[in-house]
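Note that one protein chain is taken out, while the other chains of the complex remain in position.
As written, the chain order gives the labels A, B and C, with residue 1 at the start of each chain.
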Amino acid sequence: MWSTAREIAPGDTVIAWLTRDLIQPLVVTPGKDLNIRFGYYRHDDLVGVPYGSKVGSRNGKGFIHVLRPTPELWTMALPHRTQILYLADIAFITSQLDIKPGSRVVEAGTGSGSFSHSVARASKAKEEFTRHGLADIVTLTHRNVCKDGFTVESAADAVFLDLPMPWSAIPQAKKALRKDCLTRICCFSPCIEQVQRTVTALNDAGFTEITMYESLVRPHEVDQVPPMRSIDDACEILKKAEQKREDKRLRQIAATRQNLANKRKREGEADLAEDESHHDTGSGKRTKTDEIDDIPQEPISLDRNIAGSSEVADSTKPTAKTTVSKAFPEVRGHTSYLTFACLLPGSPEVAVDA
Amino acid sequence: MWSTAREIAPGDTVIAWLTRDLIQPLVVTPGKDLNIRFGYYRHDDLVGVPYGSKVGSRNGKGFIHVLRPTPELWTMALPHRTQILYLADIAFITSQLDIKPGSRVVEAGTGSGSFSHSVARASKAKEEFTRHGLADIVTLTHRNVCKDGFTVESAADAVFLDLPMPWSAIPQAKKALRKDCLTRICCFSPCIEQVQRTVTALNDAGFTEITMYESLVRPHEVDQVPPMRSIDDACEILKKAEQKREDKRLRQIAATRQNLANKRKREGEADLAEDESHHDTGSGKRTKTDEIDDIPQEPISLDRNIAGSSEVADSTKPTAKTTVSKAFPEVRGHTSYLTFACLLPGSPEVAVDA
Amino acid sequence: MAEEAPTQNKIRSGDTVLLRIPNGDTRSIKVEKDLIVSIGRLGSFSSNELIDQHYGLTFEIVGKNLVVLPPQNIQELEETDATNEHIVGDGSVKPVTPEEMAAMKEAGVHVSDIIKKQIDQHTNFELKTEYSKDKYKKKKEAKYAKVFTTIPPTLFNVCEYWYNKDQGRIRDLRIDALSQMLSLANIRPGGRYLVVDDASGLVVSGVLHRMGGQGRVLTICDVETPPAYPVMSQMNFSPEVKSIMSSLNWATCQEDYTPIISTWDVEEGQIRSDKQRIRVNKRRAASDLLQSTREDLFAGEFEALIVASEYDPQSILKRLNKYLGGSCNIVIHSPYVQILSDLQVVMRASAEYLSPALSEVWLRRYQILPGRTHPMMNMSGAGGFILHATKVYDDPSAVPVEAHRRLAKLAAEAQKNSDVVSSQQDGGDVAMTDVA
Partner (left out) sequence: MAEEAPTQNKIRSGDTVLLRIPNGDTRSIKVEKDLIVSIGRLGSFSSNELIDQHYGLTFEIVGKNLVVLPPQNIQELEETDATNEHIVGDGSVKPVTPEEMAAMKEAGVHVSDIIKKQIDQHTNFELKTEYSKDKYKKKKEAKYAKVFTTIPPTLFNVCEYWYNKDQGRIRDLRIDALSQMLSLANIRPGGRYLVVDDASGLVVSGVLHRMGGQGRVLTICDVETPPAYPVMSQMNFSPEVKSIMSSLNWATCQEDYTPIISTWDVEEGQIRSDKQRIRVNKRRAASDLLQSTREDLFAGEFEALIVASEYDPQSILKRLNKYLGGSCNIVIHSPYVQILSDLQVVMRASAEYLSPALSEVWLRRYQILPGRTHPMMNMSGAGGFILHATKVYDDPSAVPVEAHRRLAKLAAEAQKNSDVVSSQQDGGDVAMTDVA
């Protein structure tokens, strides 16, 4: 299969990790270039480099990590193939079907149940399996299993069905399973209606121990944040802001009075009757003072980025950060219902094929 | 409804909180006693005590807290009534049906969908509603709503159905809803098959905006634990234990040699040929040394309670505790599927009753 | 029973109205008489067309007018034998070109006809399963239909709108969490509640909604003047419903602090004009309101404290605890389990709080199309955590010494047998060991 050597050799399939969401497989071919938005690389540069290395681009525009392929990375690297099975489901199914070295497993429908690119996928997948040295392990055929059945009979330890109508393939699946020991089946169905029909079909075909599960993964984001602010901080900030505003108001009132006094001095007492209107439609400064007399219109923000508040916050808060975590806001809420069942050896129903 | 006074008065319904799992309602009746496994109390002692007080028993055998009733406490206090609705569902349904002061709500089937104690419950519930001053707000009847319909027509803002076959009551529910504005319905169904039939019935009856939710709560347990032990601690303990064991072995070997030497001295050189067997089947002490020669049979436990290890742990670890939390091992995994729909005013379908 | 419907049934001038557009997005628009409303690609129309219409209706924009569409049923799909077996995903799908599309739009071709045209040119369409076909049609409809639906301003809908729009501004407070908080706090008409809402007013909106204008809501905020609580605008509350709310900030809610506004007194003789008198009176009214709100707080005996705040909840409790009545519900929400775990540890060490319980909310919506029932492929992962406790009055003498000593011994034994930390308030747990 994939290389297990420490260093990358020509012809190796490697996984180029650009970002978590941008992972691409690469067959190391001396002479070839890799020119991506994260820089320019020569395949030759990768030869002899240990797997897992960070490799800087030749033009200094970024770097990549070159990783050893795993089925999980391979799946992550192909996000555009419709409805690839999810890690949690694959892992769970592997355990439930008791798949281990030596197991013979039949899978029908590698694509989605709702829109299988069967022909295109089959040829593409075949090529891939061969390149990965899996051709001896994986046998690939394209056929309508519901009508034509599987290519093996009484040979499989487990059958995995990922079909839009799994119930219609169950008699054929039963044929494919060996009869000399307990064997298992898994049907992968996105809708509950499929499950209901599948359960009935499994039951009718003599399968037992029918169970159904959903397995999900909730990725969490971790954040290091300053310790939560105390109400004491909020209090101090509010009080200071109020005091500042009041000081300003008092200064402005004093200034206005001084102005008025000066004005009176200059203009004499005659204009006193006019003063009222002046007082109301007066200078910008005066109007400002009026506004400050009233309830302040603009709330004081406690944003940490505001210079005025940061001094208070800094003086009262310890600098240690706390770690908090929560699930990502949007997580996968459903992949499929996983229906499992067993076929027991020697049970009378096994002889009768539906 | 329930008292809103600060202190408990005679005749008040109070909730006696014994433990989280043992909560019981109580009508304070002067002269009466409360004799429970948490002690002996007189109702008179509760009169005049503020709600929320801890009250010690007269015989010093424990205490209770006397709380003001809430619908949530009331539900918790009645765990043996089958299939009481759960807090999360009640809360969610209240929001989705937009129930608020003044809303007129019709509920059919206050019990479980699978086994409704209808008659018994109805009389019991009626009595309770009256005692809680809800008789004017809640009208209670016992009838087969699927056949006979509801007691109101074109009057309800919302209908809530908790019936084994909600689909059969939907035409009647539609009759009960007012037609002059948007109204809502909720069907509470434990099984998905009920949901499927209900959705079809709602759709056929002209309801729109059909949605379905599941709402669950995962209680968490919080624990304060010592910081996780470091591998350094484990190392130190292992090394000390190994050294101790080796010291003992060496002491024992030395002692055996001394014994042998003494023996030889006492018994002379003649018995030397015999020594071999003596060496193997010798004293208990000697056999013990042999065992210690081999790989030790009993692993050294690193349990914190073992005196030998605690000194190491104490000297290297800070005493501060860390807080960890996780969901309880077994939590409620399902209550019901909540199916909601709207009935729009003036839509042509409203005129045609199914 | 009031004959007047309590539900706000019809759109009024001045309402903020939520609209759902075909791609599933929700928009918030302000409806004012004689105003033109424009909803991006969908087109524009006069607000007047919406006024006095029932909430919940679906409209098609035809020219500049609105046409009410009948309510849409879910269509039952017939299953066929198609299995997608013969579909080749090699790019043989020949879409209608952008030029053809533009020409059709130009010519005013109706959306259903555009979709039909697209289907005709989709070579594999008839090979698809009915489900695939339906999905394809829906996708196309969403892209071209000029329809929208008004969304009733219920707490549920408004919360969902904000949660989808900006989860951070409402501190991840999902509708299931909010509903549980309101229930745990036992919000009812006529109650008196303390609210600390840094969630853009979502919590206050929920509380006011369930009180129907009866009772008292006091919010404590971290800004000098009562905050805007932007969520409230979508709720379209009547003045009566809002009238029961007043606000203090963390400074003015301190008993030993004298707000500066109360010192601004102008001597009667100094008032020289009506305008100045109006200003002075306004200021006095504000001062009086502040004073009475403070008195209201200091009188205490509140029935619940509800918190969704960015501040350390321990410091909030420390400040407000003395104003809580016995048997009062304390309900605190946080997006982070770490915050509430720490708080739970502190609270359970105090005899003032009965049985502080931490829980996580979980909500899942389903697709319920016939034959295709399944949970939504995406769900919201983070609805947050809720800590609920009941305020109680301790009586340190409640357990006499001789029993206490025996119980302590039993408690130590029980502790050894159990990893789960039991609440210290559950004196009964210990006594139970005594009996069993």
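Rule of thumb we're sticking to: a residue touches a chain if its C-beta (ideal position, glycine included) is under 8 Å from a C-beta of that chain, and two chains touch if they have at least 3 such contacts.
Since the model is a prediction, treat every value here as computed from it, not as a measurement.
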Exercise for the section: Name every residue on subunit B in touch with the hidden partner chain. Expected result: 114-121, 144, 146, 164-165, 190-193, 218-219, 227-232, 234-235, 237-239, 241-243, 245-246, 276, 279-280, 290, 293-297, 299-302, 322-335, 337
Handout entry: Touch residues of subunit A, complete complex, unshown partner
Key = 4, 6, 17-20, 22, 37-39, 50-56, 60-68, 70-72, 87-88, 90-92, 94-96, 98, 100-104, 157, 178, 180-182, 192, 195-196, 199-200, 203, 206, 208-224, 323-325, 327, 337, 339, 342, 344-349
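One rule holds in what follows: only the chains that are shown with their structure count from here on.
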Handout entry: Geometric centre: closest chain by C-alpha means
Key = C
Fill in the blank from the handout: Averaging C-alpha coordinates per chain, one finds the centres of subunit B and subunit C separated by a number of Å equal to 26
Practice task
Could you please state the distance in Å, as a whole number, between where the Cα atoms of subunit A are centred and where those of subunit C are centred?
Solution key: 25
Handout entry: Inter-chain centre distance, subunit A versus subunit B - centres from mean C-alpha coordinates, in Å
Key = 31
Fill in the blank from the handout: Shared-interface residues of subunit A (touching two or more other chains) are 192-193
Exercise for the section: Among the residues of subunit C, pick out those that touch two or more other chains and give their numbers. Expected result: 337-338, 364-365, 373
